[in-house]
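Take this structure, written in structure tokens, and hold onto it; I'll ask about it next.
All protein chains of the complex are present and in place, except for one that has been dropped.
Here is subunit A:
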Amino acid sequence: MSQRPLALTLFAVTALSLALVALSAQLTNGFTRWTFEALRRDAATTGRLSAPAVPLRTANGVTGTPWPNDTHTVYLVDFIYTQCPTICQALGGEYTRLQRQLRARFGAHSPVRLVSVAFDREHDTPTELQAYARRHRADDALWLIGTPASAQAADVLLQALGVVAVPDGLGGFVHNGAIHLIDSHGTVRGIYDLDQWPQALERALQLTGTPT
């Protein structure tokens, strides 16, 4: 075989390989993030994840997400469904502890607030939201519990944040059980695992300018 076709082939193969390596590097943040959740958390720490404002239906009627506003309040946001027997109850328990700490320190005027978004719109009725709030001793002044007021609002919010709920085949869901730290502009400033709630609180207080 003459050398020319092989040289052109090798040139084409090299160009294709380089292009694909560059694409892979782009898609994995420099070959460091291989899962969607890791990419999502990276996006949060660099301020590239935003929570849109959507209407929420609570036990007391329809309101909106508390963001955006000009109060410099920071929100610790989790995603739950009220029928959940496992992680959501654990999240509820940690939120109860968070609420206790916030109330002890700031009373009803806390610069950090709690928000639980219930995504199972069919079952997360106002009655069930009320029961969830009662079960976890939620204080309306500190902790907002609501479900997106429409299917479209739910899609918009969950897709923007990359929160995915997968039916578990038993009538429930498997979903991201993380705490999202969202500022008053709706920008996600960090995502923390359930057991990292003290770190989430510390970071939230830092963002509000409150000494920790």
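Here is the rule we go by: a contact is a pair of C-beta atoms (placed from the backbone, for glycine too) under 8 Å apart; a residue touches a chain by one contact, two chains touch by 3 or more; residues count from 1.
Going forward, contacts and distances are computed from a predicted model.
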{"item": "Candidate names \"Phenylalanine--tRNA ligase alpha subunit\", \"Sugar ABC transporter permease\", \"Transmembrane protein\" or \"Carbon-monoxide dehydrogenase small subunit\"; UniProt protein name, chain not shown", "value": "\"Transmembrane protein\""}
{"item": "Residue in contact with the excluded chain [from A:Leu20, A:Ala131 or A:Ala151]", "value": "A:Leu20"}
{"item": "Residues belonging to subunit A that touch the chain removed from view", "value": "1-2, 4-6, 8-13, 16-17, 20, 23-24, 27-28, 33-39, 159, 162, 164, 166, 168-169, 174, 176"}
